[in-house]
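A single protein chain has been omitted; all remaining protein chains appear in their positions.
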Amino acid sequence: MKLWAKGYPIDKEVEDYVVGDGYLLDQALVKYDCRASIAHAEMLGRIGILSPAEVKALVKCLNEITGLDAKGKFKITKEQEDCHTAIENYLTGKLGKAGKKIHTARSRNDQVQAALRLYYKDELKNTISLTLRLIASLRRFTNKYGRIKIPGYTHTRKAMPSSVGLWAGALIESLDGDIGLLNFAYKLNDQSPLGTGAGYGLPIMVDRAFVAKKLGFARVQNNPIYVQNSRGKFESTIVHALSQVMLDLDRVSRDLIIFSMPEFGYYIIPRELTTGSSIMPQKKNPDVLELVRANYHVVNAYGAMIQGIVGSVPSGYNADVMLTKAPAMRSFEITERSISIMALLFSKLKVDEEASKRAMSDELYATAKVYDLVKKGVPFRDAYKRISSKYKGK
Amino acid sequence: MKLWAKGYPIDKEVEDYVVGDGYLLDQALVKYDCRASIAHAEMLGRIGILSPAEVKALVKCLNEITGLDAKGKFKITKEQEDCHTAIENYLTGKLGKAGKKIHTARSRNDQVQAALRLYYKDELKNTISLTLRLIASLRRFTNKYGRIKIPGYTHTRKAMPSSVGLWAGALIESLDGDIGLLNFAYKLNDQSPLGTGAGYGLPIMVDRAFVAKKLGFARVQNNPIYVQNSRGKFESTIVHALSQVMLDLDRVSRDLIIFSMPEFGYYIIPRELTTGSSIMPQKKNPDVLELVRANYHVVNAYGAMIQGIVGSVPSGYNADVMLTKAPAMRSFEITERSISIMALLFSKLKVDEEASKRAMSDELYATAKVYDLVKKGVPFRDAYKRISSKYKGK
Amino acid sequence: MKLWAKGYPIDKEVEDYVVGDGYLLDQALVKYDCRASIAHAEMLGRIGILSPAEVKALVKCLNEITGLDAKGKFKITKEQEDCHTAIENYLTGKLGKAGKKIHTARSRNDQVQAALRLYYKDELKNTISLTLRLIASLRRFTNKYGRIKIPGYTHTRKAMPSSVGLWAGALIESLDGDIGLLNFAYKLNDQSPLGTGAGYGLPIMVDRAFVAKKLGFARVQNNPIYVQNSRGKFESTIVHALSQVMLDLDRVSRDLIIFSMPEFGYYIIPRELTTGSSIMPQKKNPDVLELVRANYHVVNAYGAMIQGIVGSVPSGYNADVMLTKAPAMRSFEITERSISIMALLFSKLKVDEEASKRAMSDELYATAKVYDLVKKGVPFRDAYKRISSKYKGK
Partner (left out) sequence: MKLWAKGYPIDKEVEDYVVGDGYLLDQALVKYDCRASIAHAEMLGRIGILSPAEVKALVKCLNEITGLDAKGKFKITKEQEDCHTAIENYLTGKLGKAGKKIHTARSRNDQVQAALRLYYKDELKNTISLTLRLIASLRRFTNKYGRIKIPGYTHTRKAMPSSVGLWAGALIESLDGDIGLLNFAYKLNDQSPLGTGAGYGLPIMVDRAFVAKKLGFARVQNNPIYVQNSRGKFESTIVHALSQVMLDLDRVSRDLIIFSMPEFGYYIIPRELTTGSSIMPQKKNPDVLELVRANYHVVNAYGAMIQGIVGSVPSGYNADVMLTKAPAMRSFEITERSISIMALLFSKLKVDEEASKRAMSDELYATAKVYDLVKKGVPFRDAYKRISSKYKGK
């Protein structure tokens, strides 16, 4: 039964439309809602809404749910709408009165944000740790191949001498910058929304600091309207941070797709990381890199989705924000898997030293020739022109 | 087994990353791939690749798959990657040699497009028919309430007298315009890709016109590179067309959310179409309209997703385009369900004639007063100024 | 003076914010507003609001403005806000009473749409004609080089034999499809908004059909609310159509950037179409192609801008839509210039037959070898596997 059931039936098609696949996404939130509900129950104990026995029973029952969920045995049904209803129904079914009290001093509006933020915190930590693993993989790759010279390109045209180490180092430094942004998103998100109710506070005194501390939030998010206005807004910054990691992976995938073409051959992608064609027997395709490339745009679009949804509503909770959950969750999944697959790739990627050497052609040294003249005292622009005249082409 | 398996294993994580949830989306394509495969098999019979007995056996077996699929009994596994592999494997398992011949003169690149286009054609037809149903619902609503006067607003400020009929009529005409765009998308998509192989034709003569006719395509899409370059491009126009319908629904939802507020009360959304709050017992929330509103932005972002993916790759097939399937399919689902729910809503929506009447306040007639003077010969701009001076405000 | 001035001053910063650079964009609309105003004046003559002498004077004066504008001598000032005010002020200044009557039976809301649609119609026609010119350029290019064989790529890997003609032909057919969409956008836009006032009709009888015919509109757009709701909506479809042309140019630019690298050398971009580097004297960079590529994303984002703006407001005119003018106008400018530059490029682009020939390596014929076996009766999948085993790689 829905938490807000009023004794008359809701149109079935309306119910379906409103719930959508939200109840499926919510499966990942069960454990976080249980954690938040435990802290909430303990707080309700402290302010005298729940007896110690009730708190104990609720905590036990919530841990039970977490255990069931870990084994895939706590299933949210479409009728229940979301994990919050499923959990409250379970508690009421098992404990009666104590279950009916758990929702005191909270609303689904602050409750869902608590669960989401705990989830985001875990996912952000995971994303950072995967990024560090990728950096480690890049370092090992650089140790092995870093000194090999390859052409540096601008405008997809040979420019100046570069090296495998310089190229991989750019990715390492860029990822390092991304970690800074992921950490910023983490901190932004590390505020407890609990105790703000539906967005206008509660007609009862609560201990917000206790709950925040219990759940490991760095601080309490004060203004209740701000809490509701943060829904989607924080997600927007989170997904922006993810998109920056994806941009780095996109960039390096593009480089690898081109320079692992046999026509260049600087990089060799081992065959077990490639896929084939249903018709052309010779093909070894870099699908992985192509999909990483495409997934940058997917994550970007999820960011735009969130930005579009939140930028068209007034203050306070609006049902629209429910639809920011899926793009945020999917963006995490895509980014984490993409980082992981790139770490794998760099652990197996080879550099063909011979092919790279062959590619180090004369024009890459044209700038060096300019500087030979500069070092002899020729003003740069004159030196440039002198060398330039040899490359007029047609 | 994959169609392109070469006798060495592919890394499991790579496989997972490449397949993603594509195999789940492909479930909707099984029947279309069977239809296309039947036409293809018959063509292979005509050009002598298959014997009449082989054609017969394949057609029977493909119909069998369609039947199983209709009962939910033809499941694509992750290992099979997609419906095309699942189907070919089934055919080969059942028929041996004939199954091994079915992929003659095609590639997955043209095959997947054939299935997708047949699917898009059906979905576009369905979208159009739902839109017509919504228009019919609007007409019934207008017949009932159309003559009731309500204020017309510009800048969310009372402007001039309007009516329920004028307002609903705007939606009808706009949807009618959208049907034009949906029809354009239908025609664009109504071209047979089969017979173009991987994007560079086939080393064998085929009868493309026969296949196209058999499948009900209006024409053959000639250039094989263009066929591949169309993947994602056609989807982009399809999703654009869907987004235009969603824009209309977004607009009308915004109107209804505001003007069904008890503070206005022009429109009454029956309680069975509203939802409640977990904490505030009095609430009757227009979640449906809020979600329609948000879903416009969702469909838009799916359009941007497709445009991003296709706009970053060279000509010919690239694995990136696989990721245009999900946003296209989800956009159909969202749009169709949104149209349907709005048809339901308008069948139940009420207009409060009294409340509307009360809202018809004096300032709505200020322009009429200007025209009273105009009719007496006062130049418009002078008449405007004369009336305007009464509305200086502060 | 503003048309709506009420005798008290408006805050200067507010004025600046509201006008923005709209008055600069409006310069391009002067001639269209004059055309629409002439038709409107003639209609006012027919319904007796203006005397024949007034009509004559107004028409003469409006033609005068058009003439001044053509010579760059009719400048809209920031204080005037827009071309409509500048023109009405000019008429009133010159003609007195007749000028004060010109705004009878219209609002800026329908007036601006009339001017914009006339402008869009011209620009769409121009875009189509430029696209036809590009197709002609491509045909000449194909006549010259079309028969030259080049490798066909999928996944940026050699796939099967292709040719310059096949490649250029794909672009021709795709552009042809785009013209269909541009024509659709043209027709959608080819409706007269005049006579619908601010969005709720007029307190006076007008002859909408006369004005529509006079201005060359294919039909009258009936519902006045729909007219206002179309602002931005029509622009969205127009910019979508432009983005499809840009996508084609993006695609072909990507091909050219890669395959004109000296490492491939299939295509030669003449030096006068390339740019250089401030530091590297040897560089000949394909900036033009890179900017066409980037401009696809620019036009896309302008489309998203419009979709975002229009998808967050209720029915009827809202000031938000003013900001859809710039992205629409800029999208036309970018697209038209991009088409034109590509026509120029294809008129000068060369194909290096020798380099292309060298690139036609063995693996391109692997599929042909499969079909040699197929023609001897080997089932396709077996033939595929047999040939495939030779390409296992490592």
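All chains are identified by letter, namely A, B and C, in their written order; residue positions are counted from 1 within each chain.
Please note the rule applied: a contact is a pair of C-beta atoms (placed from the backbone, for glycine too) under 8 Å apart; a residue touches a chain by one contact, two chains touch by 3 or more.
What you are looking at is a predicted structure, and each value in this text was computed from that prediction instead of being measured.
Of the candidate positions A:Leu118, A:Ile148, A:Leu194 or A:Ala304, contact with the hidden chain is made by A:Ala304. The hidden chain makes contact, of the residues C:Ile148, C:Leu344, C:Met360 or C:Leu373, with C:Leu344.
Touching residues on chain C toward the chain that is not drawn are 2-6, 8-11, 13-14, 16-18, 20, 84, 103, 106-109, 111, 197-198, 271-281, 283, 285, 287-288, 290-291, 293-298, 300-302, 304-305, 308-309, 312-313, 318-323, 327, 337-338, 340-341, 344. By the touch criterion stated above, the residues of chain A touching the omitted chain are 3-4, 6-8, 49, 88, 92, 97, 99-104, 109, 152-156, 159-162, 166-167, 169-174, 177, 180-181, 184, 187-188, 197-204, 221-226, 228-230, 233, 236-237, 240, 243-244, 247-248, 250-252, 254-255, 258, 296-297, 300, 303-304, 307-308, 310-311, 313-319, 367-368, 370-371, 374-375, 379-382, 384, 388-389, 391-392.
One chain of the complex is left out; on chain B, the residues touching it are 154-160, 257-258, 261-264, 270-271, 276-277, 279-287, 290, 304, 308, 311-312, 359, 363, 366-367, 369-370, 384-385, 387-388, 390-394.
Please note the rule applied: only the chains that are shown with their structure count from here on.
Most remote from chain B, judged by the distance between CA-atom centroids, is A.
Chain A and chain B have Cα centroids lying 28 Å from one another.
Once the centre of each chain is set as its mean CA position, chain A and chain C turn out to be 36 Å apart. Taking each chain's centre as the average of its CA atoms, chain B and chain C sit 24 Å apart. Shown for chain A are the residues that touch two or more other chains, namely 271, 276-277, 279-281, 283, 285-287, 290, 304, 308, 312.
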